[in-house]
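Here the complex is missing a single protein chain, while all its other protein chains stay put.
All chains are identified by letter, namely A, B and C, in their written order; residue positions are counted from 1 within each chain.
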Amino acid sequence: MAIVLQDNQYGKAETRVVRIYRDTERHEIRDLNVSTALRGDFAAAHLAGDQASVLPTDSQKNTCFAYAKERGVGAIEEYALALSHHFVDDIASVSRARVDVDEYRWERVAVAGAEHAHTFVRAGHEVRTAAVTTSTERPVKASWVISGIKDLVVLKSTGSQFTGFLTDRYTTLAQATDRILATSLTARWRYAGTDVAWDEAFGQVRQILLERFAVVHSRALQQTLWEMGSAVLAARDDIAEIRLSAPNKHHFLVDLSPFGLENPGEVFHADDRPYGLIQCAAVREGAADAGPAWELPAAFA
Amino acid sequence: MAIVLQDNQYGKAETRVVRIYRDTERHEIRDLNVSTALRGDFAAAHLAGDQASVLPTDSQKNTCFAYAKERGVGAIEEYALALSHHFVDDIASVSRARVDVDEYRWERVAVAGAEHAHTFVRAGHEVRTAAVTTSTERPVKASWVISGIKDLVVLKSTGSQFTGFLTDRYTTLAQATDRILATSLTARWRYAGTDVAWDEAFGQVRQILLERFAVVHSRALQQTLWEMGSAVLAARDDIAEIRLSAPNKHHFLVDLSPFGLENPGEVFHADDRPYGLIQCAAVREGAADAGPAWELPAAFA
Amino acid sequence: MAIVLQDNQYGKAETRVVRIYRDTERHEIRDLNVSTALRGDFAAAHLAGDQASVLPTDSQKNTCFAYAKERGVGAIEEYALALSHHFVDDIASVSRARVDVDEYRWERVAVAGAEHAHTFVRAGHEVRTAAVTTSTERPVKASWVISGIKDLVVLKSTGSQFTGFLTDRYTTLAQATDRILATSLTARWRYAGTDVAWDEAFGQVRQILLERFAVVHSRALQQTLWEMGSAVLAARDDIAEIRLSAPNKHHFLVDLSPFGLENPGEVFHADDRPYGLIQCAAVREGAADAGPAWELPAAFA
Partner (left out) sequence: MAIVLQDNQYGKAETRVVRIYRDTERHEIRDLNVSTALRGDFAAAHLAGDQASVLPTDSQKNTCFAYAKERGVGAIEEYALALSHHFVDDIASVSRARVDVDEYRWERVAVAGAEHAHTFVRAGHEVRTAAVTTSTERPVKASWVISGIKDLVVLKSTGSQFTGFLTDRYTTLAQATDRILATSLTARWRYAGTDVAWDEAFGQVRQILLERFAVVHSRALQQTLWEMGSAVLAARDDIAEIRLSAPNKHHFLVDLSPFGLENPGEVFHADDRPYGLIQCAAVREGAADAGPAWELPAAFA
């Protein structure tokens, strides 16, 4: 039986683009980590080592930098859309381009109570993400935009329980009626279209995720994730789907009784591994087709 | 339009199981990082916070430890198969279980030229991996086994070129007729069945990958990956498919001419980011269906 | 010539203590990483394997948890002082105890514009640190407190130059009259005594460091560090000394001229390695003796 080349892609990963806007005294900064991945007619490169259709990853890197000047960096979704269109429009061998962008947040340093014009301090742990795919592989050229947030570390010190669960021969876990619930959330949501006020939408989704995490009494992380995700879809018609992945960052109540001390939910050990990992997707029925939007590079390995 | 729960799974990630065999004076060690992920009838947990069908991730962790004693840890594929069968067979709500295992290698310390009976030193950078999925979601219960290797860092100091590539407006890269080629390889191959001599197969695949990397004159990393992958399929009929993911760990020739020095491929700067990222799959035509084997947890985020 | 045991210490590193205050509906959280290191009469443990004077590191860990309940966790300096006094006072074999504490910052989640009572989101990148040493090795028992901050990532997009430097045969660097200056600051300052309003002092030092970074026109990172450090000493008489360590996180201006584009300080590549590393200490003349305060565990290796 023949051996055939199947899925393949290539690109430049983790180009660290920093764009300063200095048109006025008050500078702005956009701090990005950009990855490109191209698919298309690259069989000859694999099968025969022929590079005639292969745009070097170095050129892709250059394009990320040049576009930061030529097109500018507004919302990362816009920047990624522009790049992905460029690759499928201008490079004949490319039929699909995916551009992933991580954005790191900076805040202004306050000097004597006022925001400084050109000095910044890294803010937050969390990272804003975008993953834009543009494809000409179907009859109509189309783009899909997935926005997201990762490393959003949240914790609630009450309002969480885990009871009434299934037990088997290997179960030793005690019921918990009041526990710490903590996670480092990754959320990714797919828009139905590309005509979106990206920054405003991101801010709204982030706020809904945080509020739902805070106010929903959690009977399990599964329930909390669903409440977070479905609330996002309920609030915004332009979002077709949201996927959430949440490690259960266990905080174990320390047994202080050997030392004659009570511990009514006050002293915890934050453990590293293992951790629960809960994942779910909430989808709007009848939503636009996801196409190749979720075909992550990671799926290769 | 209604909002519905779609794909969801949960499990315990990164349980660090170390199994010592001490039946004779000469001990053996298996050092594992085990992750479980279950799918099934868990809608009530999400939608209503009802945990009656949810086996705690803590019980899954306990099972990983208990099985290391009850069933033992031979090849990681066997251990993962046993665990995945247990979850779908013994937990009513589970219709699919995926078990991922990473194995860290140890070598014996040599004392006075002889291997010591119970002292080991961590060997190598590379990690052996297995990802086993067992499902009852189809008419016939079935298992899929993906074996792999990751963090296999290889380098060749000649026998690699990159020439004749496509150029565009953003291309500045020079042709390279003799360069360093280095990568940190991730390879994953799917077996057609489950009746395999796992350790022997792993050793053979690893050796083929290394040999192909060494002896193929590389006209691009794309070609090298294809040569590696297709050689594995050619050598073993029981492998249906292989996927390779390879960062191009750039080693840039340092320009020493300002110091009056020549640099004929001798002094390089090993750069961190960005890096090229090349990925491809080689498949045997007519091979058994992959089923859910490649539905990685990572695809959620 | 005889071989002798010299410096030695042991302890429990990185105990992850999380303390919740839930006396009112509005909870408070203190999230710590605590390391203890004891010195004293431990020669028999090394030379003869005799553990009679060795308090297990497991007991030290238990003490970190128990003290979080018994004494509470206010300022990390106070908590570390209490622990270090305990070890030298209550464990006969211990003559010196060092306690290192890292504190991770959390902010309250805002719900409908109001701070939530028990839900938090990880804030900032930066970590507050304390390193407290208590010793009975001298005639008078004494404690030394070093407070600090690490991973404080700051960047200024103008107001920095690097010109007029020494050149040698290996110099190719161009003069830079306007560049990005960025670093991930580690600062540690030693107090003259232990009667300090720790939280207020920390806040003031952090603000001085940020303001000086912002407003000083930088002719080199060396100068900026000195201005930051000496300003702290000028502002607070109770600080005897400050040490600063700052990687120069290079942001290289990208050459866009091959693409017909100008780049007047707008598009940069944030590089990973190598990086400049600048370190200096500012000390108050005649300040109290540092004793063993700076004898870091790291100095062993």
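Convention: contacts are C-beta pairs under 8 Å (C-beta built on N, C-alpha and C of every residue); 3 or more make two chains touch, one makes a residue touch a chain.
All values derive from a computational prediction rather than experimental measurement.
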| item | value |
| --- | --- |
| Given B:4, B:44 or B:66, the one touching the chain that is not displayed | B:66 |
| Chain not shown, touching residues in subunit B | 15-22, 27, 29, 31, 62, 65-66, 68-70, 106, 109-112, 116, 118-126, 152-159, 180, 207, 210-211, 213-215, 251, 254, 256, 258-259, 261-272 |
| Residues from subunit A at the interface with the omitted partner, ascending | 169-170, 172, 258-259, 272-273 |
| Positions on subunit C where the hidden chain makes contact | 1-16, 35, 37, 42, 45-63, 66, 90-91, 93, 148, 150, 162-168, 170-173, 186-188, 218-220, 222-223, 225-226, 230, 233-234, 241, 243-245, 247-248, 273-287, 294, 296-301 |
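Heads up, the rule we're going with is that only the chains that are shown with their structure count from here on.
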| item | value |
| --- | --- |
| Distance from the mean Cα position of subunit C to that of subunit A, given in whole angstrom | 31 |
| Between subunit C and subunit B, distance of the C-alpha-averaged centres to the nearest whole Å | 38 |
| Distance from the mean Cα position of subunit B to that of subunit A, given in whole angstrom | 23 |
| Where subunit A touches two or more other chains at once, by residue number | 15-16, 62, 66 |
